[in-house]
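Missing here is one protein chain; the remaining ones are kept as they sit in the complex.
So, chain A:
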Amino acid sequence: MEVETSTSVPAAAVTNTGKNLSGVAWTGGSLVGSLNPVNHGFRTADGKGGYIINNTHKRYKRTRRDADGNVIDENDIQDDDIPGNVVVQFRDREGETVGEAMDVPTSAGTDELGTLIRSLLNEDDEDHSTNKAHIPYAFFAKIERITKTTNPSTGEPVVKTHTDEIDITDFNSLKAFLKEYYKQISTEQTLELTYQPLALFKVRPVTRCTDTLPGHTEAILHVSYSPDGKHLASGGGDATVRFWDVNTSTPRHTCKGHKDHVLSTSWSPDGKRFASGDKRGFLILWEPTKGESSGSIKAHSKWITGMAWDPMHRNNGKCERLVTSSKDGLAKIWNVRTKRCEATLAGHTDSIESVKWGGEGLIYTASRDRTIKVWNAEEGDGKGRVGLLVRTLVGHGHRVNTLAVSCDYICRTGPFDHYGKIADLEVRDRDSDEWREAAYKAAVAKYNAFKGSGEHERLISGSDDFTLMLWHPTENKRPIKRLTGHQQAVNHLAFSPDSRFFASASFDKKIKLWNGRSGDFVTTMTGHVGAVYQVAWSSDARFLVSASKDSTAKLWEVPSGRKAKETLPGHADEVYALDWSPNGASVATGSKDRTIKIWKH
């Protein structure tokens, strides 16, 4: 039994302040209301942003009536119940305050708040020449929810407080947001808003099929763009790996070497190597430019379920190490240059379904034995040897299908930006040491900019028990949150490139969107009529595509889209594979009907 109560705001008080305040708004050019002496009379703009404590006011027991004398329901809040202004304190992701607390009209939307933030930040930063004047921002507000439950064994009431982060970008204005959460947020106290810059570039949504690439003679199981978005590779049930020319949509190389279905493929972060694993446990490395095999390894006794490369910012730009996971319950770290197995990660008692190489020198494996294991991937002072089991994350009630790490996208694209280029790079020759050093520096800079300071690495796991779990695997073996809502097994998870959201695809035909930091539920995307197999994000985190059993892919707008923005029909059978080019230009889908389709704006 759960009863949700909250800090209550006396409705009459809200109405009064609303009426008094209606004259005070947006005086002159200055948005900063604290300069306005009128405001100090009835507001505490202490600038420290004291958090909302339980309100001591008592709720007035009287019925309100409207002009016609009808009784107004107290819970039914009207627009004019929200005051015209509210005191806002901005904070950045690290929790540092930016500017003073200020009075902001509640009619302001995200755009106006963004302008405000830009003006605040540009005061410190003299550099007006850059694009900073156009950076869009997202804003989050923290609300406290109090849950009262009774302890089932003792019968004593248990009061739990948990903080939720609400993305106010979903709302048109602050007013709409305050109206929605008027029970949780007092307009009489400082509203704390955390801001986060969004991608400066915009990816155009894909709408039409520009090319159909035939060639595979069996179902296509995996398509992936190279980290710079210049190559496309696919692996299929006909035991071939094919490389395609992205510009002309023509086949470039057909690589034969596997003797069974190619189940998983992966590009190295520097884009120089491509690995593919098949159903007989063979791992083959390819040179994408030549289309030749550079070595074949019998890696596992059963099929290879997943693979992940060493992220570039951790390896001095070498990109030589690869981890493969298999049905036989083992994961192995390979040095692809020497073709030697550096470590065998043994410990799971059943098939490993997914493997991820995190950005902090750890490897995560999810298994059918209901556990996730965290392994050490690097040697160093106090870390122990490579392949040491760091901790086991226990919590799921059924097999764990999929994993997603917050830095997945950053690690995947390595040093490349959203144009597929490396910043400040003059060297053209990719094999030279200068190129490697410059790429390494770019990758490190990119990762550090993404990580900021004091951010945890976050791991999400999706399971057959219909739930997802949020972990901070670098320090804690207990889950942070258990996310429920799906009605069937969760098949795929993907963090948005800025890790603000993550999306989960499930066999219940729905995609759910969650807050990337707190794990709060954001929205459900409905529209598919078959199980959803895969999801992929655009590089600016504003769009999502999903591939489904119902032979279509669908495009969704984030975070507002509950219905699909576009349906991408055309495949004659289930869509198994999906990828959005890191440069945002195109989406590739691979289907059971043996074709790859390219979708563009």
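Throughout what follows, contacts are C-beta pairs under 8 Å (C-beta built on N, C-alpha and C of every residue); 3 or more make two chains touch, one makes a residue touch a chain; residues count from 1.
Going forward, contacts and distances are computed from a predicted model.
Peer 1: What is the protein name, per UniProt, of the chain that does not appear here: "U3 small nucleolar RNA-associated protein 22", "Ribosome biogenesis protein NSA2 homolog", "Metaxin-2" or "Alpha-1,3-glucosyltransferase"?
Peer 2: In UniProt, the chain excluded from the picture bears the name "Ribosome biogenesis protein NSA2 homolog".
Peer 1: Looking at A:G84, A:G236, A:G329 or A:P415, which makes contact with the chain not pictured?
Peer 2: A:G236
Peer 1: From the list A:G519, A:G570 or A:G584, which touches the chain that is not on show?
Peer 2: A:G570
Peer 1: Give the residue, chosen from A:E188, A:D270 or A:D550, that touches the chain omitted from the document.
Peer 2: A:D550
Peer 1: Specify the residue from the set A:Y409, A:Y533, A:W580 or A:W599 that touches the hidden chain.
Peer 2: Residue touching the absent chain, from the options given: A:Y533.
Peer 1: On chain A, what residues meet the omitted chain?
Peer 2: 218-219, 221-222, 236-239, 259-261, 263-264, 303-306, 327, 351, 353, 401-402, 491-492, 528-530, 533, 548-552, 554, 567, 569-573, 576-577
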